[in-house]
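Below: one structure in structure tokens.
Omission of a single protein chain aside, the complex is shown with its protein chains in their original locations.
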Amino acid sequence: MTDILNALTLLANFLIIPGLTYGSQLALGALGVTLVYGVLRFSNFAQGETMAFGAMITILVTWGLQSIGVSIKPLPTALIAIPIGITVTAILTLAIDKVVYRYHRERRANPVIFLIVSIGVMFFMGGLIRFIIGPGDQIFFDGTRFILKAQEFKEMTGLNEGLSLKMTQAVTIAIALIIVTAMFWFLNHTRTGKSMRAYSDNEDLALLSGIDPDRVVMVTWIIVAALATVGGTLYGLDKSFKPFVYMQLLLPIFASAIVGGVGNPVGAIAGGYVIAFSELILTFAYKKVLLYLGPDNLELDSLIQFLGTDYKIAVSFIILVIVLVIKPTGLFSGKTI
Amino acid sequence: MSFLLGEHMTGGYGATDILHDCSIGVEKGEIAVIVGPNGAGKSTAMKAVFGMLPLRQGRILFNDQDITHLKPEERVLRGMGFVPQNQNVFTSMTVEENLEMGAFIRTEPIADSIAQVYDLFPILKDKRRQPAGELSGGQRQQVAVGRALMTHPQVLILDEPTAGVSPIVMDELFDRIIEIARLRVAILMVEQNAKQALEIADKGYVLVQGHNRFTDSGEALLANPEVRRAFLGG
Partner (left out) sequence: MAAFYHQYRNQILFSVMAGLLLAVAVIQGLSVSLTILNLCLISAIMSLGVNIQWGYAGLFNVGVMGFAALGGLAGVLISMPPVSEAWQAGGLGIVLGLIITTGTIAASLYTWSRVKYSKRQRYWAIAGIVILGYALLRVFFDPSVTAIEAINPSVTGYLGGLGLPILIAWPVGALFAAGVAFVIGKIALGLRSDYLAIATLGISEIIIFCIKNEEWLTRGVKNVNGLPRPVPYEIELQQAQWFQEWALDFGMPVDDASAIFVKICYALLFIVVIAVLLWLSETALKSPWGRMMRAIRDNETAAAAMGKDVTWQHLRVFTLGSAVIGLAGAMLTTLDGQFTPVGYNPLRFTFLIWVMVIIGGSGNNWGAVIGGFFIWFFWIEAEPIGLWLIETLTSGMARESAVRAHLLEGAAHMRLMTVGIILLVALRYAPEGLIPEKKRQ
């Protein structure tokens, strides 16, 4: 019995909690990609850099707050800096839309042109971020590190294995939940949200119904900025902030969006968790779990790992390929939000 | 002077004109039907009236005002409703949401209007929570008409509303269209099923190659042997 509990604790500590955390971060990113695809109809390669930009602004504000002694301990100060991060990021995305995307939209350019344009935007933003904050690692986490320490858990339960819950993990999961709920409420129950869905569903009919396309586009960019800032900040809090890492997030984010069905918000969230858990399940070393569950004399000399931890990134790609081969429309087929 | 009038319309999408000095009009509470052989410019004429076709000559008058240069969206604001032939509902949204989107430009409460549409099309009330994409062809057409009615238009323009529906559904739809006309709405529609359409029409326009060929009351056109022979299959 204790062995089973120990094994479960191991899984919870190294699979479930990290999976939920990482999945939430991916889900927020994939939601942004899906919204842009649903409303503006192109794959936004600048999503990763938008997340990095939002996180950067939040970090700068956090540093400012920290320097004047503001603190909301045990929560990280960055949480109160997020609204400013969102505002600045929204201004940037709106400005970029006005200067860059709008021209091509008015000419009804091919989606591939938009994609290339978004890569141009990506490099512009990447340069801007590195120019402002530099390419290095930035630490901005403060507040209490652990909600539950492994040692405390062991003492509480008397088990061999510890279960720890980091503050950043709890915050990530909670905030992602709030944001996602708020977004669905917005899309399904407000006039503006419904008009976005209508525009995404049938642009011509939306115009005939008197829906203002400029407004829909504007609201979309603001929401994308909010999702990106929150996702980027949570990722930075949980791991660390390094501009390059956000570029590498692009592949898992796209994989999440496609697995769920591009353009479908429910799919994007599901896709985020699918990718996150697949990564962890495939790169987790099951040796200890098996030792607990197996017979007492069981001896294992390998780690019992499907894939080296280094190959995390390959997981999202493999899943992406499988989905493209078997069901290109994704789990929740849909092209509209 | 008609309530809605497209006068001497000439124009097309590219270099060649599709419409040649074509005129079409409809009064309040009246049903006007455009019929004609394939490629006669029926849909084009209707689109021209709604501002979806650039005109080289002619003008569009609505309620005694010249609206020739207004965009389709602006015409919706002035009180014109349009039901496209294809993709005329938001498939991923529920029936009720479709109706709400139809009333997007209105700021006052819309519960009454929704109730009115449900009175007209009772089946939609049962299906109100269902995505419009899951409905049958005829029900979808009802949603499409209902959506256009949500703005309380003074003119309703329909592009082949009975395309692809069964004869029974077609009769039912025509009955509803008559009911809508009784609410003092002017109705202009293009129809493939010329005979049935002319039976309910107060006014009929027979177009051939972008020209007005015959213009008369529906009844008179049905009685006209030449029209019968050439366009109604005897």
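Every chain is named by a letter (A and B) in the order it is written, and numbering of its residues begins at 1.
Note that contacts are C-beta pairs under 8 Å (C-beta built on N, C-alpha and C of every residue); 3 or more make two chains touch, one makes a residue touch a chain.
Computed from a predicted model, the values in this text were never measured in an experiment.
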If I'm reading the header right, one chain is hidden. Which shown chains does it touch across the whole complex? A
The one residue from A:L75, A:L207, A:L251 or A:A285 touching the chain left out of view is A:L251
Absent-chain interface residues of subunit A come out as 42-43, 45, 100, 103-104, 110-113, 115-117, 119-128, 130-132, 134-135, 247-248, 250-251, 254-255, 258, 306, 308, 310-311, 313-314, 316-317, 320-321, 324-326, 328
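Assume only the chains that are shown with their structure count from here on.
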Centre to centre, by mean C-alpha position, how many angstrom separate subunit A and subunit B? 47
Partner subunit B, residues of subunit A touching it in the complex: 191, 194-195, 197-198, 201-202, 204-211, 334, 336
Where on subunit B does subunit A make contact in their complex? 72-73, 76-77, 82, 84, 87-93, 97, 100-102, 104-105, 147, 151
